[in-house]
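Please see the structure below; I have some questions.
Only one protein chain is missing from this complex, and each of the others stays in its spot.
We just call them A and B in the order they show up, numbering each chain from 1.
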Amino acid sequence: MILFWVVAVLSVASALTVVLHGNPVYCALALVMALFQVALMFVALDAHLLALLQVIVYAGAIVVLFLFVIMLLSLEPDVPSPGRYGMRAAAITLTVVLGVEVGAAVLLSEPGSPDPPPLDFGSTRMVAERLFTAHALPFELTSVLLLMAMVAAVVMARRHT
Amino acid sequence: MNPYAALLINAALCALVATLLLFMSRILGRRRGSTVKYEIFETGNPPIGSLRGTRFPVKFYLTAILFIIFDIEVVFMYPWAVAYRQLGWFGLAEMAVFVGVLAGGFAYIWRVGALEWD
Partner (left out) sequence: MDLIISFATALVALLICLQVTVLLLWIERKGSALIQDRVGADRATLFGGLLPFNLGIVNTMMADPLKLLTKEDIVPAAADRFLHWLAPWMAVFPLFLTFAVVPFGDVLVIGGRQINLQAVELPGGILFVLAMVSLGVYGVIVGGWASNSRYAFLGGVRGSAQMISYEIPMGLALVSVALTYGTLDLQEIARAQGQLMWGVVPAWGIFYQPIAFILLFIAGIAESKRAPFDLPEAESELVAGFQTEYSGSKMSMFMMSDFIEVAIVAALTTTLFFGGWQVPFLYRDGFHFAAGFTVTAPPLVVTLLQIVSFLVKVFVLCWIQILIRWSLPRLRYDQLMAFGWKRLLPVGLANVAASAVLVLLLEGWTGA
């Protein structure tokens, strides 16, 4: 239980850093921290495979890409621009609306009474067996998605040369 | 004992040792600064231009994106490999389609030359 609170505080803190900090490299590193917290939450929910995949793919690959892009663009630390107060009001309003919606969804939903999950729930074998039999089509579609991403990246990058 | 609890203990221990190592020089070493010591090293000449303005080649970006895509592909292969004996020939065919599509993409980027000069 203590662990949950530690993880929760750390993830909120790192997420806030991502959004508010001026230096983009620090933001990317705070994002790594936030993604780690998500992985820990997955562990708490018994989704072991997903936790490891979260670290490998998200924290290990995607944020590396973010860092590359940040360094490619050589971004200066953020400087507030004049038109910012209008944007700020809009952002705060939308955040409050989102908070109210999420709070309502959580408080008004009826707690179900879930059966205790089977012993190897979330383990690699169980995920595999479900994924490749019942969900084979989404799996194949993922490959098409990845193909699209590959080709798009190549096309975009070559336009610069 | 829950393996993840053991993992946390390990992580804490490793983090501690790493931090200790990090501060060793501060603790044990001397602190006699001078302007010359704090300059960036560029074989004697003052550095030209700031790092902020350097362009860096776009092929690194391309490498990173291709890495992500193939990493995701490899990551899909792991659960497949573990449950492989239960999935049998059907599983093999499935994965063959998956890898085939991505191998086609790989062949394309090879032909187009996106893997060059890196």
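In the analysis below, a contact is a pair of C-beta atoms (placed from the backbone, for glycine too) under 8 Å apart; a residue touches a chain by one contact, two chains touch by 3 or more.
Everything numeric here is computed off the predicted structure, so don't read it as measured data.
Chemist: Of the listed residues A:M41, A:V64 or A:A149, which contacts the missing chain in the full complex?
Modeler: A:V64
Chemist: Would you write out the residues of chain A that touch the absent chain, in ascending order?
Modeler: Residues of chain A in touch with the missing chain: 23, 25-26, 29, 32, 48-49, 52-53, 55-56, 59-61, 64, 67-68, 71, 123-124.
Chemist: Touching the hidden chain in the full complex, which residues of chain B are there? Just list them.
Modeler: 1, 3, 5-7, 9-11, 13-15, 17-19, 21-26, 28-33, 37-43, 47, 51, 54, 56, 60, 63-64, 66-67, 70-71, 74-75, 77-78, 81-82, 84-90, 92, 95-96, 99, 103, 106, 110, 115-118
In this text, only the chains that are shown with their structure count from here on.
Chemist: Under the touch definition given earlier, write down the residues of chain B that touch chain A in their complex.
Modeler: 4, 51-56, 58-62, 64-69, 71-73, 75-76, 78-80, 82-83, 86-87, 90-91, 94-95, 97-99, 101-102, 104-106, 108-109, 112, 114
Chemist: What residues of chain A sit close enough to touch chain B in their complex?
Modeler: Those in contact with chain B are residues 43, 49, 53, 56-57, 60-62, 64-65, 68-69, 71-72, 74, 76, 124-125, 127-129, 131-133, 136, 139-140, 142-144, 146-147, 149-151, 153-154, 157-158, 160-161.
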